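Note that this complex is displayed minus one protein chain, with the remaining chains in position.
For chain A:
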Amino acid sequence: MTVWDSLLYDLFPLIWSGMITGCLYALGALGLVMIFKCSKVVNFSHGNVAGLTAFLVYGLSSGVLMSLSWGAAVLVAMLAAVAIAFLIYSIISPVVFESDLTSTIATLGFGLIAQGVTLLMFGADIVALDLPIPRFAFSVLGLFVTGYDLTVLAVAIVTIGALFIVIDYTKLGIAFRAISENPFAAEVCGLNLRSVHYFAWITAAILGVIGALLIVPTTFLSVTTVATFMLQAFAAAVIGGFASLPGALVGGVLIGILMNLFTFYVSPEYSSTFLLGVILVALNIFPNGILQKVGGSRV
């Protein structure tokens, strides 16, 4: 096999599929970063709550809980995710302004509760969640492109694009950026910090559900599937500096590609070790993220 053949048949497809998975990691990472940017809380319940809502879609559409259509099940799960995010933030909001650490630890507890509720409602079995994703495939320039790939890409582009438009071009987005950078200035201007926090927590929950639902077709759904997926999203957020939305996007795609390459060329068994190694290297070389910029406030 020539070098070109190796690139054509191995490397390029690996990069392509890594990029697709990376888009999902980016969705998860964007949620984590949104919450951290404005409320300074690392939301460790993100994965387990998203996992619970993915199970809700399964339960509501498979007859376990109800026999709704797929679309209705997703809608109900989204509403449940919004309600859970609202509830979690409402409970921790009194301490959010007092201690970031206490709030962060509280999210660990909520993650465990979400996992417990999932176990209680659906048990520990692995289930298959069949989503109506187009099942076609074609080959272009040696790349094997599936309907799943294009669905993920389209959903990620629309979702992330909409998020960036809201944050860059709306009054709410200005409030979000202001609170993220200088909450005191935002308060001085009469902003309600809590309502912007709610916006971030609820948006993150929706991003989490979308990411969780789209990652499930590549694997099976278990109590830990989505939480494990969110570990990669966490790494993506770290690579992006944990406070940069574009950084989270780039970090997600990078993690997706790097994980794919490592699994194929080195070993699938040590992929988690590799992931932790990537986090360590990223923290040492780019402590403020790979898109770290020059600049700052002038005196």
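In the analysis below, a residue touches a chain if its C-beta (ideal position, glycine included) is under 8 Å from a C-beta of that chain, and two chains touch if they have at least 3 such contacts; residues count from 1.
We take it that contacts and distances are computed from a predicted model.
**Student:** Pick from "ATP synthase subunit E", "Cytochrome bc1 complex cytochrome c subunit", "Ketosynthase chain-length factor" or "ABC transporter ATP-binding protein" the UniProt protein name of the chain that isn't shown here.
**Tutor:** In UniProt, the chain excluded from the picture bears the name "ABC transporter ATP-binding protein".
**Student:** Which candidate, A:Leu68, A:Ala175 or A:Leu214, sits in contact with the chain we can't see?
**Tutor:** Within the whole complex, the residue contacting the unshown chain is A:Ala175.
**Student:** For chain A, enumerate the residues touching the unshown chain of the complex.
**Tutor:** With respect to the unshown chain, the touching residues of chain A are 171, 174-175, 177-178, 181-182, 184-192, 295-299.
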